[in-house]
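== chain A ==
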Amino acid sequence: MTEGRLILTGEEMRRALTRIAHEVVESNKGLDGLTLVGIRRRGVPLARRIADAIASFEDASVPVGALDINLYRDDLTSRPQPLVRPTELPSGIEGKAVVLVDDVLFTGRTIRAALNALMDLGRPRIVQLAVLVDRGHHELPIRADYVGKNVPTSLDEIVEVRVPEVDGVEEVAIVERVKAVST
Partner candidate 1 sequence: MQRRRHVLDLDDFSRDEITALLDSADAMRELLSRSIKKAPSLRGKVVLTLFLEPSTRTRVSFEQAGKMLSADVINISGSGSSAEKGESLLNTALTLQAMHADLIVIRSPHSGAPYFLARNLQRMGVVNAGDGRHAHPTQALLDLMTMRHHIGELEGKRVVIVGDVLHSRVARSDVFGLQALGASVVLCGPPTLIPLDLLHGSEGESLPDVNIEHDLDRAIEDADAVIALRIQQERQGAGMLPSMREYTRRWQVTEGRYRRAKPGALLMHPGPMNEGVEIASSLAHGPGSQIEEQVTNGVAVRMALLYQLLTGGQEEAAE
Partner candidate 2 sequence: MSSPILITGARIIDPASGSDRTGDLFMRDGVIADAPETAPADALVVDGKGLVAAPGFIDLHTHLREPGFEDRESIETGTAAAAAGGFTTVCAMPNTSPAIDTSAVVDFITHRAREAGPVRVLAFGAVSRGRKGVELTDMEELARAGVVGFTDDGSPVATGLLMEHALLYAGELGLPVMDHCEDHSITAGLGMHEGAVASRLGLAGYPSAAEESLVARDIALLGLTGGHFHVAHVSTAGGVEMVRNAKRRGLHVTAEVTPHHLTMTDEWVLGANGPADGIAASLTLAAYDTRAKVSPPLRSRSDREALIEGLCDGTIDAVATDHAPHTFGDKATPFDEAAVGLSVLETALGSLMGLVRSGAIDLPTLVARLTLGPTSVLGERFANLASLAASTPADVVLFDPEERWTVDVSRFASKGKNTPLAGQTLQGRVRMTIAGGTIAFGEVRQ
């Protein structure tokens, strides 16, 4: 039972990620020096999905890392923060073509934090951004290189990407922000 308005089914999600996988390989002209870095939490399973898709048609594996950006947020003291979790980059990023993967591109602030976090970890050759949903309302000059679906939204809405590893289901939905609850 989907909560909110469904905008991508599980099947549509898989198709979008497969398309992104093809675009990533095409745009980077192969897998050489390519590494996928998911932004915790839901960016990580999405990055794995893209890597799995690449493996299925290229017959080679792409390293997948996990980036925790909580220490780089710009709203640290304005509200309670999630727990810091480890960053894991098994193959490093020095000189690599890094594709950051996140679920939703909204204000761009998470990506800004991710870029700062990434730069503290090394000097990649190039950094690209893949998101499943771009919902607009960017507040920083940041855009995605690969987008699963562009979804016009109002500020009262929340785009929820649900993945089996975290949420038990695979889908994307829009829910209303509950006014009374402060986040």
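These made the cut because all candidates are chains of the complex that A comes from, given by their letters.
The rule is short, and it goes like this: a residue touches a chain if its C-beta (ideal position, glycine included) is under 8 Å from a C-beta of that chain, and two chains touch if they have at least 3 such contacts; residues count from 1.
Quick caveat: nothing in here was measured; it's all calculated off a predicted structure.
Touch between chain A and the candidates 1 or 2 in this complex is found for 1 only.
Chain A makes touch with candidate 1 in their complex at residues 41, 68, 70-73, 75-77, 79-88, 116-117, 120-121, 183.
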